[in-house]
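Just one protein chain is left out here, and the rest sit where they should.
Take a look at chain A:
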(Lines give C-alpha, C1' and ligand atoms only; values in the text may rest on other atoms or scores of the structure.)
Protein backbone atom coordinates (compact mmCIF):
# COMPACT_ATOMS: atom_id res chain seq x y z
CA UNK A 1 0.00 0.00 0.00
CA UNK A 2 1.42 3.35 -1.03
CA UNK A 3 1.35 6.04 1.56
CA UNK A 4 0.90 9.63 0.52
CA UNK A 5 3.36 12.18 1.77
CA UNK A 6 1.52 14.59 4.00
CA UNK A 7 3.34 16.71 6.53
CA UNK A 8 0.08 17.71 8.17
CA UNK A 9 0.01 14.19 9.63
CA UNK A 10 2.27 15.62 12.30
CA UNK A 11 -0.79 17.27 13.82
CA UNK A 12 -2.33 13.84 14.34
CA UNK A 13 0.83 12.56 15.96
CA UNK A 14 1.31 15.60 18.13
CA UNK A 15 -0.77 14.42 21.14
CA UNK A 16 1.18 11.17 21.34
CA UNK A 17 4.43 13.05 20.97
CA UNK A 18 3.48 15.46 23.75
CA UNK A 19 2.39 12.76 26.19
CA UNK A 20 5.39 10.51 25.64
CA UNK A 21 7.88 13.36 25.54
CA UNK A 22 6.52 14.63 28.85
CA UNK A 23 7.13 11.28 30.50
CA UNK A 24 10.24 10.26 28.60
CA UNK A 25 12.40 13.23 27.64
CA UNK A 26 11.96 15.34 30.77
CA UNK A 27 12.87 12.55 33.20
CA UNK A 28 15.69 11.39 30.97
CA UNK A 29 17.22 14.86 31.08
CA UNK A 30 17.15 14.68 34.88
CA UNK A 31 18.96 11.37 34.67
CA UNK A 32 21.63 12.79 32.36
CA UNK A 33 22.05 15.71 34.71
CA UNK A 34 22.44 13.50 37.78
CA UNK A 35 24.80 11.11 36.04
CA UNK A 36 27.48 13.79 35.86
CA UNK A 37 27.26 14.83 39.49
CA UNK A 38 27.86 13.58 42.98
CA UNK A 39 25.72 14.38 45.98
CA UNK A 40 26.26 14.26 49.71
CA UNK A 41 22.63 14.88 50.54
CA UNK A 42 21.00 18.23 51.35
CA UNK A 43 20.61 18.90 47.63
CA UNK A 44 24.29 19.79 47.29
CA UNK A 45 25.68 18.58 44.00
CA UNK A 46 29.24 18.40 42.76
CA UNK A 47 30.42 18.04 39.21
CA UNK A 48 31.81 14.61 38.55
CA UNK A 49 32.05 14.53 34.76
CA UNK A 50 32.27 11.03 33.33
CA UNK A 51 33.59 9.63 36.61
CA UNK A 52 30.60 7.40 37.27
CA UNK A 53 30.67 5.97 33.77
CA UNK A 54 34.35 5.08 34.12
CA UNK A 55 33.68 3.38 37.41
CA UNK A 56 30.64 1.60 36.01
CA UNK A 57 32.56 -0.10 33.23
CA UNK A 58 35.55 -1.03 35.39
CA UNK A 59 34.93 -4.39 37.11
CA UNK A 60 37.57 -3.71 39.79
CA UNK A 61 35.49 -0.98 41.46
CA UNK A 62 32.52 -1.73 43.70
CA UNK A 63 29.96 -0.13 41.38
CA UNK A 64 31.41 -1.65 38.21
CA UNK A 65 31.66 -5.08 39.79
CA UNK A 66 28.06 -5.01 40.91
CA UNK A 67 26.80 -3.70 37.57
CA UNK A 68 28.70 -6.16 35.39
CA UNK A 69 27.82 -9.11 37.64
CA UNK A 70 24.11 -8.27 37.57
CA UNK A 71 24.30 -7.70 33.82
CA UNK A 72 25.84 -11.14 33.34
CA UNK A 73 23.20 -12.77 35.52
CA UNK A 74 20.47 -10.96 33.62
CA UNK A 75 21.76 -12.04 30.21
CA UNK A 76 22.02 -15.63 31.40
CA UNK A 77 18.48 -15.43 32.76
CA UNK A 78 17.11 -14.00 29.49
CA UNK A 79 18.92 -16.67 27.47
CA UNK A 80 17.55 -19.51 29.59
CA UNK A 81 13.95 -18.35 29.61
CA UNK A 82 14.00 -17.67 25.84
CA UNK A 83 15.42 -21.15 25.24
CA UNK A 84 12.56 -22.66 27.25
CA UNK A 85 9.62 -20.39 26.47
CA UNK A 86 9.91 -20.12 22.69
CA UNK A 87 9.94 -23.88 21.88
CA UNK A 88 7.41 -24.60 24.64
CA UNK A 89 5.16 -21.80 23.39
CA UNK A 90 5.25 -23.22 19.86
CA UNK A 91 4.40 -26.70 21.12
CA UNK A 92 1.50 -25.40 23.20
CA UNK A 93 0.19 -23.37 20.24
CA UNK A 94 0.32 -26.48 18.04
CA UNK A 95 -1.53 -28.43 20.73
CA UNK A 96 -4.48 -26.03 20.83
CA UNK A 97 -7.82 -27.71 20.09
CA UNK A 98 -9.14 -26.71 16.69
CA UNK A 99 -12.75 -25.88 17.45
CA UNK A 100 -15.54 -26.11 19.97
CA UNK A 101 -15.93 -24.66 23.44
CA UNK A 102 -12.56 -26.05 24.55
CA UNK A 103 -10.81 -23.38 22.47
CA UNK A 104 -12.29 -20.56 24.56
CA UNK A 105 -11.51 -22.37 27.81
CA UNK A 106 -7.89 -22.97 26.79
CA UNK A 107 -7.46 -19.35 25.67
CA UNK A 108 -8.87 -17.94 28.89
CA UNK A 109 -6.71 -20.16 31.10
CA UNK A 110 -3.64 -19.42 28.99
CA UNK A 111 -4.19 -15.68 29.27
CA UNK A 112 -4.85 -15.78 33.01
CA UNK A 113 -1.23 -15.57 34.26
CA UNK A 114 -0.63 -12.55 32.02
CA UNK A 115 -3.20 -10.47 33.90
CA UNK A 116 -2.02 -11.17 37.40
CA UNK A 117 -0.15 -8.22 38.94
CA UNK A 118 3.55 -8.96 38.93
CA UNK A 119 3.99 -8.81 42.66
CA UNK A 120 1.08 -11.23 43.08
CA UNK A 121 2.86 -13.56 40.65
CA UNK A 122 5.83 -13.30 42.99
CA UNK A 123 3.61 -13.92 46.00
CA UNK A 124 1.99 -16.96 44.39
CA UNK A 125 5.35 -18.59 43.77
CA UNK A 126 6.77 -17.48 47.07
CA UNK A 127 3.94 -19.36 48.79
CA UNK A 128 3.86 -22.26 46.31
CA UNK A 129 7.58 -22.95 46.73
CA UNK A 130 7.83 -22.71 50.50
CA UNK A 131 8.86 -26.03 52.05
CA UNK A 132 6.50 -25.57 55.01
CA UNK A 133 3.25 -24.30 53.50
CA UNK A 134 3.67 -24.50 49.72
CA UNK A 135 2.51 -27.45 47.65
CA UNK A 136 5.61 -27.48 45.43
CA UNK A 137 8.17 -27.08 48.17
CA UNK A 138 6.39 -29.55 50.42
CA UNK A 139 6.06 -32.18 47.69
CA UNK A 140 9.67 -31.87 46.58
CA UNK A 141 10.96 -32.13 50.11
CA UNK A 142 8.79 -35.12 50.96
CA UNK A 143 10.15 -36.79 47.81
CA UNK A 144 13.56 -36.46 49.39
CA UNK A 145 14.78 -33.53 47.31
CA UNK A 146 16.31 -30.89 49.50
CA UNK A 147 14.64 -27.84 48.03
CA UNK A 148 14.77 -24.40 49.61
CA UNK A 149 14.81 -21.30 47.45
CA UNK A 150 15.75 -19.03 50.34
CA UNK A 151 19.10 -20.59 51.11
CA UNK A 152 20.13 -22.51 48.02
CA UNK A 153 21.33 -20.57 44.97
CA UNK A 154 20.40 -23.23 42.45
CA UNK A 155 16.91 -23.61 43.90
CA UNK A 156 16.42 -19.85 43.84
CA UNK A 157 17.37 -19.74 40.15
CA UNK A 158 15.17 -22.72 39.33
CA UNK A 159 12.22 -21.08 41.11
CA UNK A 160 12.66 -17.77 39.33
CA UNK A 161 12.97 -19.48 35.95
CA UNK A 162 9.99 -21.78 36.43
CA UNK A 163 8.01 -18.78 37.62
CA UNK A 164 8.88 -16.84 34.47
CA UNK A 165 7.99 -19.84 32.30
CA UNK A 166 4.68 -20.08 34.14
CA UNK A 167 4.07 -16.37 33.77
CA UNK A 168 5.03 -15.71 30.16
CA UNK A 169 4.99 -18.88 28.04
CA UNK A 170 1.32 -18.14 27.37
CA UNK A 171 2.28 -14.94 25.60
CA UNK A 172 4.49 -16.84 23.15
CA UNK A 173 1.82 -19.52 22.78
CA UNK A 174 -0.97 -17.03 22.09
CA UNK A 175 1.15 -15.15 19.55
CA UNK A 176 2.02 -18.37 17.73
CA UNK A 177 -1.60 -19.50 17.87
CA UNK A 178 -2.63 -16.26 16.19
CA UNK A 179 -0.02 -16.92 13.50
CA UNK A 180 -1.24 -20.49 12.97
CA UNK A 181 -4.86 -19.38 12.72
CA UNK A 182 -4.03 -17.26 9.69
CA UNK A 183 -2.96 -20.28 7.62
CA UNK A 184 -5.67 -21.16 5.07
CA UNK A 185 -6.86 -24.77 5.04
CA UNK A 186 -5.87 -25.07 1.39
CA UNK A 187 -2.21 -25.11 2.43
CA UNK A 188 -2.74 -28.20 4.55
CA UNK A 189 -4.77 -29.93 1.85
CA UNK A 190 -2.03 -29.28 -0.68
CA UNK A 191 0.54 -30.68 1.74
CA UNK A 192 -1.59 -33.77 2.24
CA UNK A 193 -1.85 -34.37 -1.50
CA UNK A 194 1.92 -34.02 -1.76
CA UNK A 195 2.25 -36.55 1.03
CA UNK A 196 4.26 -34.21 3.21
CA UNK A 197 5.34 -35.49 6.63
CA UNK A 198 4.24 -33.81 9.86
CA UNK A 199 7.72 -32.29 10.24
CA UNK A 200 7.72 -31.02 6.65
CA UNK A 201 4.36 -29.31 7.21
CA UNK A 202 5.74 -27.61 10.29
CA UNK A 203 8.93 -26.49 8.58
CA UNK A 204 7.49 -25.41 5.24
CA UNK A 205 4.08 -24.02 6.21
CA UNK A 206 3.66 -23.34 9.88
CA UNK A 207 7.06 -21.96 10.84
CA UNK A 208 7.25 -19.40 8.00
CA UNK A 209 3.74 -18.21 8.84
CA UNK A 210 4.73 -17.77 12.47
CA UNK A 211 7.90 -15.91 11.55
CA UNK A 212 6.64 -12.46 12.24
CA UNK A 213 4.75 -13.17 15.45
CA UNK A 214 7.72 -15.16 16.72
CA UNK A 215 9.92 -12.13 16.22
CA UNK A 216 7.48 -10.03 18.23
CA UNK A 217 7.44 -12.72 20.90
CA UNK A 218 11.22 -12.91 21.14
CA UNK A 219 11.50 -9.12 21.21
CA UNK A 220 8.90 -8.71 23.96
CA UNK A 221 10.21 -11.61 26.01
CA UNK A 222 13.83 -10.47 25.75
CA UNK A 223 13.02 -6.91 26.71
CA UNK A 224 10.73 -7.80 29.58
CA UNK A 225 13.07 -10.40 31.00
CA UNK A 226 15.95 -7.97 30.67
CA UNK A 227 14.18 -5.45 32.86
CA UNK A 228 12.53 -7.92 35.20
CA UNK A 229 12.21 -6.53 38.70
CA UNK A 230 9.08 -7.25 40.70
CA UNK A 231 8.72 -11.03 40.49
CA UNK A 232 12.23 -12.12 41.55
CA UNK A 233 12.32 -9.29 44.08
CA UNK A 234 9.20 -10.58 45.81
CA UNK A 235 10.28 -14.22 45.73
CA UNK A 236 13.98 -14.06 46.57
CA UNK A 237 14.69 -10.39 47.27
CA UNK A 238 17.70 -10.79 45.00
CA UNK A 239 19.20 -13.49 47.20
CA UNK A 240 20.54 -15.76 48.48
CA UNK A 241 23.50 -13.40 48.59
CA UNK A 242 23.33 -11.58 45.28
CA UNK A 243 22.64 -14.66 43.18
CA UNK A 244 19.31 -13.47 41.73
CA UNK A 245 20.01 -9.73 41.74
CA UNK A 246 19.25 -8.62 38.20
CA UNK A 247 20.08 -5.21 36.72
CA UNK A 248 16.79 -3.53 37.66
CA UNK A 249 17.00 -4.81 41.23
CA UNK A 250 20.56 -3.50 41.53
CA UNK A 251 19.48 -0.17 40.08
CA UNK A 252 16.56 0.29 42.47
CA UNK A 253 18.83 -0.67 45.37
CA UNK A 254 21.28 2.07 44.41
CA UNK A 255 18.69 4.70 43.46
CA UNK A 256 15.94 4.36 46.05
CA UNK A 257 17.76 2.35 48.70
CA UNK A 258 21.03 4.26 48.99
CA UNK A 259 19.89 7.42 47.20
CA UNK A 260 23.16 7.40 45.29
CA UNK A 261 21.71 9.53 42.51
CA UNK A 262 24.86 9.94 40.42
CA UNK A 263 25.70 6.23 40.33
CA UNK A 264 22.11 5.23 39.73
CA UNK A 265 21.72 7.73 36.89
CA UNK A 266 24.90 6.57 35.17
CA UNK A 267 23.75 2.97 35.48
CA UNK A 268 20.32 3.93 34.09
CA UNK A 269 21.86 5.52 31.02
CA UNK A 270 24.08 2.56 30.17
CA UNK A 271 21.18 0.18 30.85
CA UNK A 272 18.88 2.18 28.61
CA UNK A 273 21.50 2.34 25.89
CA UNK A 274 21.85 -1.46 25.82
CA UNK A 275 18.07 -1.81 25.56
CA UNK A 276 17.93 0.81 22.82
CA UNK A 277 20.58 -0.97 20.74
CA UNK A 278 18.93 -4.38 21.03
CA UNK A 279 15.55 -2.80 20.30
CA UNK A 280 16.93 -1.13 17.19
CA UNK A 281 18.37 -4.40 15.87
CA UNK A 282 15.02 -6.14 16.36
CA UNK A 283 13.11 -3.26 14.82
CA UNK A 284 15.29 -3.28 11.71
CA UNK A 285 14.96 -7.03 11.31
CA UNK A 286 11.21 -6.80 11.84
CA UNK A 287 10.54 -4.01 9.35
CA UNK A 288 12.69 -5.83 6.80
CA UNK A 289 10.73 -9.02 7.32
CA UNK A 290 7.61 -6.93 6.78
CA UNK A 291 8.71 -5.52 3.43
CA UNK A 292 9.65 -8.94 2.10
CA UNK A 293 6.15 -10.23 2.68
CA UNK A 294 3.88 -7.23 2.39
CA UNK A 295 0.76 -9.38 2.14
CA UNK A 296 1.19 -10.38 5.75
CA UNK A 297 0.83 -6.90 7.06
CA UNK A 298 -2.55 -5.50 7.89
CA UNK A 299 -4.46 -8.71 7.38
CA UNK A 300 -6.36 -7.86 10.53
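Basically, a residue touches a chain if its C-beta (ideal position, glycine included) is under 8 Å from a C-beta of that chain, and two chains touch if they have at least 3 such contacts; residues count from 1.
Quick note on the criterion: contacts and distances are computed from a predicted model.
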{"item": "Choices \"Aminomethyltransferase\", \"Sugar ABC transporter permease\", \"Hydrogenase maturation factor HypA\" or \"YceI family protein\" - which one is the UniProt name of the chain not shown", "value": "\"Sugar ABC transporter permease\""}
{"item": "Hidden partner interface residues of chain A, rising order", "value": "1, 3-10, 12-13, 15-17, 19-20, 22-24, 26-28, 30-31, 91-92, 94-98, 104, 106-120, 123-125, 127-128, 132-136, 138, 166, 169-171, 174-175, 177-183, 188, 191-192, 198, 201, 206, 212-213, 216, 223, 226-227, 229-230, 247-249, 251-252, 255-256, 261, 264-265, 268, 271-272, 275-276, 279-280, 283, 296-300"}
